[in-house]
Structures are given as structure tokens and as C-alpha cells.
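Just below is one structure, and these are the notes that go with it.
Not every chain is included here, but those present sit where they belong.
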Amino acid sequence: MAWNTNLHWRLPITCLVLQAAMVVLFGVFVRYDIHADVHWWYERNRKNLSNMENEFYYRYPSFQDVHAMVFVGFGFLMTFLQRYGFGAVGFNFLLAAFGIQWALLMQGWLHHFEGKHIYLGIEGLINADFCVASSCVAFGAVLGKVSPVQLLIMTFFQVTLFSVNEYIVLNLLKAKDAGGSMTIHTFGAYFGLTVTWILYRRNLEQSKQRQSSVYHSDLFAMIGTLFLWMYWPSFNSAISNHGDSQHRAVLNTYCSLAASVLTSVAVSSAVHKRGKLDMVHIQNATLAGGVGVGTAAEMMLMPYGALIVGFFCGLFSTLGFVYLTVASWVP
Amino acid sequence: MAWNTNLHWRLPITCLVLQAAMVVLFGVFVRYDIHADVHWWYERNRKNLSNMENEFYYRYPSFQDVHAMVFVGFGFLMTFLQRYGFGAVGFNFLLAAFGIQWALLMQGWLHHFEGKHIYLGIEGLINADFCVASSCVAFGAVLGKVSPVQLLIMTFFQVTLFSVNEYIVLNLLKAKDAGGSMTIHTFGAYFGLTVTWILYRRNLEQSKQRQSSVYHSDLFAMIGTLFLWMYWPSFNSAISNHGDSQHRAVLNTYCSLAASVLTSVAVSSAVHKRGKLDMVHIQNATLAGGVGVGTAAEMMLMPYGALIVGFFCGLFSTLGFVYLTVASWVP
């Protein structure tokens, strides 16, 4: 990449301008939610609550898992294109650090805008991570082909569209779900995941660099895969209703993920001419179990229902990846 | 490995048959526990509980740590046999994904079978991870020597035996512990760990591949070691009684683990002819502190009691590893 004197200043200026804009917009719009404000003390007395009832304790462990998925999971998943190992992790870091700030604003304006302010709490951080997860996947499609500046711009538009889509489904189409559950919120996430996954996987297929994937790259990529797989139950349950809904979302996602591993191994081995396993299939399809059960994770699917979802997600995701040359299909 | 046309279909068919069997058995037997069921609402009103009293919030952070130990910890621990780096992580993933499903059924039938159903909740997931941890250790003994199909069959039998042994100790020998604590549950785990660790370490000693361990393999293996070491307090406390028992199990395990690091470094350095450290000793013995304190972790050992356990576990584990050529001994 040739950088002339002008180009040289593009990245620094883009970063500083975006960050300065964030500071100003946060200054004007963002305040603490009642659970993160010193007025929590009044709220707590008024409702006769324990500090343990602060939203923080219901959400924080799940939030940290989702945060790890975005930064370690998606970051390292991309490293299997060996040439872009450090770039994958580093650029993912940059785009996610910008994306979460912009997502807090966009989602705040569209969903949590009361009076003149956005009220920020732990649930806001989780929603921002969900939104950025879709940008991380899209990043995979363009890895090695775009500059950091282009990445930041892409993230800006993706986060904007994601939030607007979320608004249309939730507020204009009135597709409200009784319990205020995550079903609609995650629809947007999986819409983004699906669209970009298509682009992402096709691109990998065509990519010359794929062939240069080597031993160590595979192990680094497995770090990404495992962190995504392990923490997906947190992803699907992070903003579920308190109590049994959050509990059930974890059980269902866990079952679906376990089932998708076996069926994707089956298909991967069946299509390989010498019965070997293709690591890319495993990475692709095992995660399909988490995506597939996502929107319905907190419903009364029953454990066997979740296994069936995972069974078919692993099956079709791997078959789709192998046989659909135009695009791979993720249920 | 030569795969003829017949062999080619062995892995796909094994995976699909096992997974289909799981779907059917889950369909017949597994239902949600009251804490994960929509009826939680009635339970909660009846007992006048907060949602925060749902078992989920007592267990979930520990569960995720144990889950990380099984998939990242054991997976990467095995990578120090450089030739099997990706295989180690990938096959560990496959056997664990199958093992947890089968363990949910076996442990459910033997311990949580009420009326006609197994009632599944977060504690069931933790117990399944415990059971599979013993399979992961056994896997280390046969790494590079067995096919994925053989691994799945081995896991099937190991999980079955583990659960039956657990049943004999707990229900037939009536070795109940007052608080319904983890002491008996973990006995089974450590029984499995001990038996297979013997096989595992001897095998490594003899293995030609050991010598080919290189710089990067060591670092990947350290990822495994550290995740096991860090999260062992969660492993030992995950199903302890609520409150002080769970708290105490963490303190004791933490102390024991810290002590075992120093004594195993001492022995490793003393036996090396130039005083250097052998990474395999460190990995073996530091974990001994967690295993050693396991069954008694929630008792009133006192912090110095836990340190003494760790002291001797690190000492004898490393000495045993070095001098017992027949088998290494893990307390």
C-alpha cells in the first residue's frame, strides 16, 4: 500500500474526528441509567430492593462473555488467513472500539431516548456488542482488501443501518414481543450475520491466501472458534428476562451448539474424499447451532427441540458451504 | 491412515447415529427444571423469592469457567505434542460436545430421575462438564493413536462408567454428605482423573513426539495450563452449597493452587541437571494442587490447611512424575 503525504494523515484525522464527535455527542445526549446513577439509592429505598437487585448483577457475567466473543472470538477467528494474522486481530479491535461507541448512540436514540437523554446501563453495553458483532463478521469478508479508514467508514454505515432496521422491525412494524424479550433485538443481529456471512464465506473460498493457512494459524483460529462456541449461551441469554427465561436461553443454546458439532463433523468428513475433517467446516457449522437457536432461545423449545435445531443447523450449514458455490447458507 | 470406501462412512454415520439417538432420548426423557421452566413464576410467588434467587445466578459464572476449562483448558493443554496441535483441540472439541449430551442423560437417569423425566438445569450442565473433564484427560493418553470414531466410542463407555461409579458411591454405599455438597460428585471425577492421568503421563514420557515440542507449542500449551489453573477455584466450588460453602471452596482451592506452583518449581529445578525448569512438570504439578484439595475444598480446612495440601501435592506429584517410571502419581 503506497501512502503519499496526503494519505498519511487520513487515518489519524479520521480517528481523531470520529472520537471527538463521539465525545461531543455523548456530552449532549448520554447520561447514566438509574441503576448506574447515585440516585439508585432512592430507587432502592423506594422499592425496598437489595443492592443485589441492581441490573448490573443480572447482566455483568453475560456481558463479559459477549465482550470476549467480540474481541477475542471474532478477532482470532479471522487469523486463519495467515497473511492477515495480526491485522485481523488489530483491525477487529479498532473497528469494534469505534463501533460500540457509535452503536450506543444509534441504539440509544432509536430505543432508549427519554426526554432529552439516552440513559446508559449494562444492557446498553450488551446491545452495542451485539450490533458490533455483525460488523466483525462483515469485516471478515473484506479482510486484507480494505484500509483501516475504509473499515471505520464501513462500520459507521453498518451500525447505522443495523439500528435503523432494528427500529423498523420493533417500532414501525409493531412486532413487539410480550416479555420485552430479546427475540426482536436479535433478529437484527442475525439478519446482519446472515447477509455478511454469505459474503464472508464466499470470499474465503475464492481467496488465494486460504491455501497458505498453516498449522499455527489453525490453532489461533481455534482460539476464536472456541471462545465464540463456549460463550454463545451468554450471547443468546444476555438480555433475556430475569429468572427462568435467561436460564432457559442458556440451556437451549448449549444443547443446540453441542448437536451442531456432531452433525457438522459428519458432513465435513462425508464430503472429504479421504474422510478427513476440514477445520473451516467445523468453525462455520458449529457456530451455526448458536445462530440458529438464537431468536427462539428463551422459548419453551424443550431440550430435544434445541437439539433438533442444532442437528439441522450443523447439517445444512456444512452442506450449504460445500455445495452452494455462489454463496454459503447459514440457517 | 488409509480410508477405503467403507471406512470413509464410519465417522459420518457414527456421528449422525449418536446425535439422532440423543435427540430421541432427550425427547423422551429430558424436561426443564423448575428454575428454567415458565412455572418458575409460580414457584417464585409461592416462596416469595426474587428472580435473583433463581439457581441460574448462583451457578452461571462458575459454569462458564468450568466450560472454558473443558474446551480451552484441556484442548490446548494437549497441544504441546506439536504434531497433534490442531487434532488435539479439534478432537477434544468433538468428544466433549458428544460427552456432555450423554453425561446429561446418564447422570440424569441415575441422580435426577423423578417420575418419568430428567429435570435439567444449570447444575446439570456443570455435572456434565465434570464428567467430560475425565474423558478429556483420558483422551490425552491416546492422542495421535486413535481415530475420531474410536474416541467417540471411548467417550461413550467412559461417561457410562463414570456415572455408574458415581451412583454406587452415592446411592448404594450411602456415602451421603450432609450438605448435599460436591464431595461425592467430585470423588468420581478425581477417580477418573487419577486413573487416566497415570496412563496419560506415562504415554507422554514414552512418546517420541515429546522431543519435537517446540517454542510455539509450549506457548499454546500454557494457554491450556493457565485456563485450567485460573478457573480451578470455579471447578471446585461450582456445585457447592450456596453462601459460605461456595465462598470457602474458592479460597481453599486458590491457596492450594498457589502453593503447588512453588513446590513443583522447586522439585522440577532440583531434579534437572542444570537447574532448569521442565514445562511439563509445571503443567502437571501446578494442577495437582487443584485436584488434591478437590473433595475437601468446601470444608473448614483453614487457609493454611489448603496451603499444606498444595505444598505436598506439588512436591509429590513432581517427584512421582520424575522417579516413578511405571506411572506418575497424582494425589
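Should a chain be cited, it is by its letter among A and B, assigned in written order, with residues numbered from 1 in that chain.
As a working rule, a residue touches a chain if its C-beta (ideal position, glycine included) is under 8 Å from a C-beta of that chain, and two chains touch if they have at least 3 such contacts.
This one's a predicted model, so the numbers in the text were calculated from it and none came from an experiment.
Q: Please state: how many copies of the shared sequence does the complete assembly contain, given 2 in place?
A: Every protein chain is the same sequence, and there are 3 of them overall.
The definition used in the following text is that only the chains that are shown with their structure count from here on.
Q: How much rotation, in degrees rounded to the nearest 5, is required to superimpose chain A onto chain B on the basis of Cα coordinates?
A: 120
Q: Please work out the Cα centroid separation of chain A and chain B, and write it as a whole number of Å.
A: 29
Q: Quick check: in the complex, which residue numbers of chain B touch chain A?
A: 3, 7-13, 15-16, 18-20, 22-24, 26-27, 30-32, 35-41, 44, 50-52, 54-57, 60-61, 64, 67-68, 71-72, 75, 79, 85-86, 89-90, 93-94, 97-98, 100-101, 120-122, 125, 148, 216, 220, 223
Q: What residues of chain A sit close enough to touch chain B in their complex?
A: Within the complex, chain A contacts chain B at residues 50, 52-53, 57-58, 61-62, 65, 215-216, 218-219, 222-223, 226-227, 229-231, 234, 242-244, 246-248, 250-251, 254-255, 257-259, 261-263, 265-267, 269-270, 274-275, 277, 279, 282, 286, 300, 302-304, 307-308, 311.
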